[in-house]
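One structure, pasted below without further comment.
The complex appears here minus one protein chain, its other protein chains still in place.
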Amino acid sequence: MQYRFTLRQKVRDYECDLQGIVNNANYQHFCEHARHEFLHAQGISFADLHARGIDAVVARVTMSFKTPLRSGDEYLSCLNVSKVGPKYVFRQDIYRLPDHALSLRATIDNVCVVNGTLSMGVPELDALLENEK
Amino acid sequence: MQYRFTLRQKVRDYECDLQGIVNNANYQHFCEHARHEFLHAQGISFADLHARGIDAVVARVTMSFKTPLRSGDEYLSCLNVSKVGPKYVFRQDIYRLPDHALSLRATIDNVCVVNGTLSMGVPELDALLENEK
Amino acid sequence: MQYRFTLRQKVRDYECDLQGIVNNANYQHFCEHARHEFLHAQGISFADLHARGIDAVVARVTMSFKTPLRSGDEYLSCLNVSKVGPKYVFRQDIYRLPDHALSLRATIDNVCVVNGTLSMGVPELDALLENEK
Partner (left out) sequence: MQYRFTLRQKVRDYECDLQGIVNNANYQHFCEHARHEFLHAQGISFADLHARGIDAVVARVTMSFKTPLRSGDEYLSCLNVSKVGPKYVFRQDIYRLPDHALSLRATIDNVCVVNGTLSMGVPELDALLENEK
């Protein structure tokens, strides 16, 4: 599978819970961080967007948990993005390294709220999709 | 709508991110805490299960984010549970208080791993479903 | 020992790490939440202060960890506050319930930054000290 953006990271021990595996809510953090790093690589800052009254917010999350990550594991966080109506749809997969076992498969829908109102999208994020072609 | 279990909680400021709203990964934490408190109310401890080699793990999460929670908000975390094959399916809703605006609607599938092997379920959790009738 | 404010809370399982005890960084969260709830009880909101350009920030933390908290534990989060120069000094203790074993003893110095500049304090927080007498 081909991805638009990949980020290599390492599990931090405090992300593991008493079962010794990464707590499932942390995968949502991993996905957010990959999205924001992807935006950053395109010159777009989540914090700057917020300062300008543009808030990218998560509308819907679907996550399937496969091989759990553990203390000491490295992982590859991968994403693709498309647009469906007002939604920026991120398909995000996380693979354990070095064996590339699939750890998480997620679809995360984001919408933009501009000065408090749901928008159909913002030009800089749409431009990012154009570049994709 | 009727729920099997409800838990009243308050947003903690550190759960809010730079947008001033609760970070979306924290809702997964809120849901987990409600599930574990529900189990606890039935005399079942997540930590004890783990100590006995029984790990309830999240297999799949679907979350729809509605009204965002903010600093100072209280919320009601509500759940129902059923079983589909080996999956304990928790339907979890979070309502902002005092206006009961729906904040989150989630479906969270859990499976039990017993000494490292996926099981069809464990008696104490199944008993919990029996009680539901 | 007498405290100005106390808050009863329960450990959430995701706050425990792979050692099965509450991860030490979470005690800092517990202390922050107690301070903010204390302020809230006095009609002061951390988020509102921020919106008005007043940021209470932590300058220094000293924490001694005693009895660790575990899954299922309840705890009492207690605080006193005084002022030393520009610093609001919170002395915060956390006790495990029901045996009141001391779990954490902390001193947390906060200062106020007003529109980006360190201030000698803000009237609403100073008033709070007056009330203490």
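Some points to look at:
Labels for the chains are A, B and C, by order of writing; each one numbers its residues from 1.
Following the convention adopted for this analysis, a residue touches a chain if its C-beta (ideal position, glycine included) is under 8 Å from a C-beta of that chain, and two chains touch if they have at least 3 such contacts.
None of these values were measured; they are calculated from a predicted model.
Touching the chain that is not shown, out of C:V58, C:V114 or C:L129: C:V58 (per the contact rule at the top).
Remark: the residues of chain C touching the chain excluded from display are 18-19, 21, 23-26, 28-29, 32, 46-47, 50, 55, 57-65, 68. The chain not displayed touches chain A at residues 10, 12-14, 16, 20, 29, 32-33, 36-37, 40, 45-47, 70-72.
Contact between chain B and the absent chain runs through residues 13-14, 16-20, 23, 25, 71.
What we mean here is this: only the chains that are shown with their structure count from here on.
Between chain A and chain B the centroid-to-centroid distance comes to 22 Å (mean Cα coordinates, whole Å). Chain A and chain C have Cα centroids lying 32 Å from one another.
Multi-chain contact residues of chain B, defined as those touching 2 or more other chains: 29, 32, 46-47.
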